[in-house]
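Excluded from the complex is one protein chain; the other protein chains are retained at their positions.
The block that comes next holds chain A.
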Amino acid sequence: MDLLLTLNTLMLLTLATLLTPIIFPMLSDNLKNTPTTITNTVKTAFLISLLPMTIFIYSGSESLISLWEWKYIMNFKIPISLKMDFYSLTFFPIALFVSWSILQFATWYMASDPHITKFFTYLLLFLIAMLILIAANNLFILFIGWEGVGIMSFLLISWWHGRAEANTAALQAVLYNRVGDVGLILCMAWLASSMNTWEIQQLTSPHQTPTLPLLGLILAATGKSAQFGLHPWLPAAMEGPTPVSALLHSSTMVVAGIFLLIRTHPLLSTNQTALTLCLCLGALSTLFAATCALTQNDIKKIIAFSTSSQLGLMMVTIGLNLPQLAFLHISTHAFFKAMLFLCSGSIIHSLNGEQDIRKMGGLQKMLPTTTSCLTIGNLALMGTPFLAGFYSKDQIIESLSTSYLNTWALVLTLLATSFTAVYTIRMTVLVQAGFVRIPPLTPMNENNPAVTSPITRLALGSITAGFFITSYILPTKTPPMTMPMPIKLTALIVTILGIAIALELSKLTQTLILTKQTHFSNFSASLGYFNPLTHRLTSTSLLAGGQNIASHLIDLSWYKLIGPEGLASSQQTASKLATTLHSGSIKAYLSSFALSILIILTSTY
C-alpha cells in the first residue's frame, strides 16, 4: 500500500474537513453552522489527522506537497507547498485535539452569547490559519498563516467590543505583532534577493549566515511569541473570552514565533551571535514574566505570564541549538496550558465572573474535577517528574546546565524555574485550599459533560503526552548522557525550593497584615514599569518628532526661512539696504565715481 500517497491525501483531507463549515453555508441556505457542527468537524479532523502521524511513526516517511505555482516573476517561483515532516505531522493532531476540547468547552462557556456561531467560526478560521502556518513549506505561505492568526487574534480579543479595555488590548496585540512582522518581511526580502528562494528546504548555508536576516527572524519571534521588549500584549490579551485565551494565547498562536525559528533553524545554527541573542532574550523573558506573575491577583493573568515565561524557555532552547526539544516543549505545553485555562474558565463561570484569586478559596470540595485537573496542570507546569512537562522542561534544564554558554542565561533560567514553582503553588493554594472567601450565593455547577470531559481529556494528555512523544520519536541530537548528580537534580531542587518558599509565604495570608510595599514588590506588581514607560515615551516621542518634521521643519523652516519666503525676505532686506543709497543727490553718485578711482589707484600696487 502506498503509504506516502495515503499520508498526503489524509493531510489534505484534514484541511478540507476544516474548510467545510466555512464553505457549506455559502452553497445552500439549509446548511447553516451551529457550535455543535463546528465542534464535530474539528473532532473529525483530529481523528483523520491521527492516521498520518501513525504512518510517520511507523515508517518515518516525510513528504512535501507542491500545488500551484505563482509565476509572477520569471526566475522567482512561489509555489503553494506544504511540508509534511515530523513537526507538522505531530503538531496537527495535538493542535486539533486541544482545539476540539476547547470548542467543546466553549459550547458551555459561551452558551449565553447571542453570536456564538460567529465566535465558533472565528475560532475555526484561526485554526485553519494556524495549520497553514504549521504546514507551510515556504515563507510566503507561512506569512499568510502568520497574518491570518494575527487578524483572528485581534477579532477574538475584542470579542466583547463594548468594553474599552478589550479594544485597547486588541489594538496592543495588533501593533506589537506588526512590529514583529517587519522582521519577518526583512528576512523574506533578504532571502529573496540573496538566495532566490523562500522554500524551507533550500534555507541552508555552508558558511556563516549573515546576522541581518536572523535578526529579522528573531524580531518576528519576539513580536509573535511575546519575548521581552514586545511582550505587553500577551497579558492584555486576557481581555478576550477564556476559550480564546486557551486556544490562541497559550497553545497555538504564541508558539508561531518559536515555530518559525524551528523551521528556519538551519540558518540559525551557523551563526553564534544569533543563537546567543536568542538565549539571552529568552532567559530575560522567562525571568521577567515569572517575576511579574508573582504579585498578580487575576487568575488569567497568572496563567498568561506563565505562558510568557514558558515561551521564554522555548526561546532559550532555540538558543541552545536544540529545535526538536523546543518543539517537544511546545507540544507538551499545549496540553497543560490549555487545560489550566479551561479550569480557570470553569472556576470563573462558577463564581459568576470572579477572577481575583484573593476572593477564591476552598474550591476543592465544591469543584472537585476542575480543581484536581488544575492541580495536575500546575504540577505538569512545574516539571514534576514523569508528567508531561517533565520530559521537555527537565531535558532543557539539563542541556542548559551542561552546555558551554553564558552563565547569566543559566542563572536567570534557573531563577525563573523556581519562580514558576512559587507562583504556581501560590495560585493553587489561594484558589483551592484553605478557607472559603467566595460570596455565599454562586451558580456553582460543573456537572455538565461539556465542562468535565474536555478538561479530563486534556488532563490525560498532560499526564501521558510527554511519555508518548519521547518514546516514539528519536532525537536528532544526542542529549547529554552523563552529568554530576547535583546538575541532574538542578531543576528538581530549584522547584522544591520554590514550593517551600511559596508554602511559607502563603502562611502570611492568614496573619492579616498588609503586605509592605518594597521596591521588588512594586516592580513585580507594576509589570516592571515597562507598559507606561514604553507606551507613553515611544508615542510622545514619535508624535513630537512627527510634529517637528511636518510643521517645524517643513512649514516653518524650509518654506519660510530657507525656501521661497526666505528668498523673498533676503531680497527685501537687500533692496531696503540699497534704496538708502538712491538719494538722488549727484554728490553721492560722483563720490562713487571717486571711490572707484581711488580703488584703481590703490589696486595697482
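Assume contacts are C-beta pairs under 8 Å (C-beta built on N, C-alpha and C of every residue); 3 or more make two chains touch, one makes a residue touch a chain; residues count from 1.
By our rule, contacts and distances are computed from a predicted model.
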| item | value |
| --- | --- |
| Choices "NADH-ubiquinone oxidoreductase chain 4L", "Nuclear pore complex protein Nup85", "Large ribosomal subunit protein uL30m" or "Auxin-responsive protein" - which one is the UniProt name of the chain not shown | "NADH-ubiquinone oxidoreductase chain 4L" |
| Residue among A:H207, A:K365, A:H519 or A:K587 that touches the chain left out of view | A:K587 |
| Interface with the undisplayed chain - residues on chain A | 586-587, 590-591, 593-594, 597, 600-601, 604 |
